[in-house]
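Here's the structure, in structure tokens; my notes come after.
Of the protein chains in this complex, one is absent; all others appear in place.
Order as written gives the chain letters A, B and C; numbering starts at 1 within each chain.
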């Protein structure tokens, strides 16, 4: 039996389009200080046995081996450290890797440090770097751009299942408006001193009227690009119980992958990997994995549910922090996670199930659309948010009680890369 | 208790200054095919539960998220995968990460895939990229270049301990000449169709007469820059016993780190981390960690020895594959690993202890100076070499019996980054 | 080369240039065949799968694949119009991207659609792949056009 693993602390920096006031390592220190000093824990910095460093790309700073700068800057030499990378899922993979390090006995107390500083190149170059994370021999040279890839997938989802642009807009409204109660969020100018000036609440109409970036996706359907950092501390059961009275347990972790070029998914060789509550006949007609869905997301959920003993996610989960790179991908992911049947994701948002006051709130933090997407920090931010939610202290950290999900006992964090090339799902429980 | 973890298969590509005949993913397939099909195992490709992908930098190909291309190209979707990075120690960290994945129960059978293709930029640009893996605010702008950093450290070692250029040259001769019996080696034009034309054996005089790159380091003191790939398969005890009659166990793993800028090492705040066979009084006068030694190497060895129950490495180890980025760093590492006292590393090579027929052969493969340094593949290559050595099949794979260490039962692989920013030590046993 | 962009905090602006020599390795034949007007994919006879983009090794069995010629006819699987992009393609905006289902190919192929009437484009529409007479040795040397 592997050792039980708990989360015992979390910290975030303020997120911003450009945190020019600090270097990347200074941003990491901002989040690390919060994790070490602002959580109610019995733990000193010297008790950390090693670190898992999470960032996406050397390209953004033209500094290779940045993991070493972080390990060094935060003063953890000569202890073990490793850098994890997997595009947009970097943070989720890092949390999973930290789990493996603690569960295997290599580390007793591990700090996960996620960060990205995307503002050292202009936005179009930043988008180009992200597009360099698609196949540069085949997909990039034709005008590759991630919003285009997601638009193709969203259009197929609309075609296959009848999903609408209005439903997508509802996701943007939910996440953006949730973010207005989270002081770390980039779209929250009332609470975050580094926020965008034109942030604030939005309506479905605002989204529908925002300009197309790649049909059917509009500007307000698309996630932010951020500077910032997030830090989690994980510990073995024995250590966790000494560190805090309210450890939050990692009870399941899953990781899936899919083809770098979404078109290479073997449409005719595979069926839908089934979740416990699903019936084979639901998907007899469905070509899978198509470009309408994320097989890696489904696979990661399947593994995590199995490990955590979850047989009906909609009932057994109290909240989800989900990688809403696009409003369409949040809807697609509802289905991959088995919250509803494939094809019914649009209905779920329409019915308010995932709203802050719904049966299963998704992205109370504001997610990538409302709060931040500083790539290597993103999955770690989700872990910090889930930790605070399950401890019941989200209000204290967010600076507003509105985001705290009452009596939350079990949640899922979902981290996602590329066109679904890497996806992780992690279950956390009180 | 974590699960026991074994290595059950290994594979290499031919290494070369430029493998232009294949793409990076095609090189990985070359090594993966050898691992799956040329080892004596009862294992099919479908039995692999996930992969750990090891490469250093997106800069060399301008392709981000390359880990996903590899996972996809080798046909492992939708199973778990993660990319590990830590400069020159990337491979060693990946082996350690695979250990953590198997020991923790996340994977039963894991493939580690290491590769680098450094030939898509010219050599001076390649050296510049490697220098971008030093601090780009402080160390790079003054003319940063890794051979310069190592020269500074080597000079201090000479000053502090009396180490000579002749002793360094002996390391180059040993490793280069060992490589002449290894068909994968880049300096072996007799056996490797992709080798450098001016390879072959060398003498101490050749090294001493080769031009200075950075005093006291000369061209032949410095490792290769390569294209190539290396693959290992690890398995849990239960699986390993079904896969092969001769699993090789990973009985210890350690990882250490140090300051990104070697000058930042806290010379006055720390002493030498002691190994079991050492005495405190040996090092009363020694300022440590200085730039003469690698604290991270020492720390990684300390952890690995403790885990594997090694109290006298010189006696208990039968061979070592060591990250000989420079001849000077092989000598420094002898000391970090506790094969001799700090300051006595030069004597060790002089006395032939680490020769192919010595008490403790180091780099029978030829190491980074004789065989290859395709960064992300390097630490994995060491693991493959050690696996073949401990199985007693090195001769078969190398195409020559001369490199096989007789009755080898226990060995250490040592992976190293930067100026000692990340170092791993892994103990493997029959 | 370096210029100061701001003094508080100090921000410096620096260009960085790299020249890549990228080898297509064993997929070379795809590009060199285009000059003969041929569209080539790779096939694993063992797994009965045909791949475009070509793969030199079969992902299912790791056997080496063989080259096969394809017709380049097919249908649109899904489409989009881009109004924004990464730095390199800003000059081309707006343009259309499609995934196409090609005859005899098991994978979907991502390419540009060149058409005078975007309004007629729909999922299932017939297309034909076209080959550039002025090769840049990139995947952009081929594209889809309506096949009516």
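To be clear about the criterion, a contact is a pair of C-beta atoms (placed from the backbone, for glycine too) under 8 Å apart; a residue touches a chain by one contact, two chains touch by 3 or more.
A quick note: this is a predicted structure, and the numbers were derived from the prediction, not measured.
Asks: Which displayed chains make contact with the chain that has been left out?
Replies: A, B, C
Asks: With the missing chain put back, one of A:72, A:85 or A:160 would touch it. Which one?
Replies: Of the candidates A:72, A:85 or A:160, A:72 is in touch with the missing chain.
Asks: I need the residue numbers on subunit A that touch the omitted chain, in ascending order.
Replies: Within subunit A, the residues touching the omitted chain are 20-23, 26, 29, 32-33, 36-37, 45, 59, 61-62, 72-75, 77, 119-122, 125.
Asks: Can you list where subunit B touches the absent chain?
Replies: Those residues of subunit B that touch the unshown chain are 20-21, 62, 122, 124-125, 127-131, 135, 137-139, 141-145, 147-148, 151-153, 155-156, 159, 211-216, 261-269, 291.
Asks: Using the document's contact rule, name the residues of subunit C that touch the chain not shown here.
Replies: With respect to the unshown chain, the touching residues of subunit C are 2, 4-26, 28, 31-32, 136-138.
We adopt the following convention: only the chains that are shown with their structure count from here on.
Asks: Taking each chain's centre as its mean C-alpha position, how far apart are subunit B and subunit C in Å?
Replies: So the centroids are 38 Å from each other.
Asks: Can you work out the whole-Å distance between the CA centroids of subunit A and subunit C?
Replies: Computed from C-alpha means, the inter-chain centre distance equals 29 Å.
Asks: Please output the residue numbers of subunit A that touch at least 2 other chains, ranges allowed.
Replies: Residues 62, 129-130, 135, 137, 261, 264-265 of subunit A each touch two or more of the other chains.
Asks: In subunit C, which residues are in touch with two or more of the other chains?
Replies: Those would be 24, 27.
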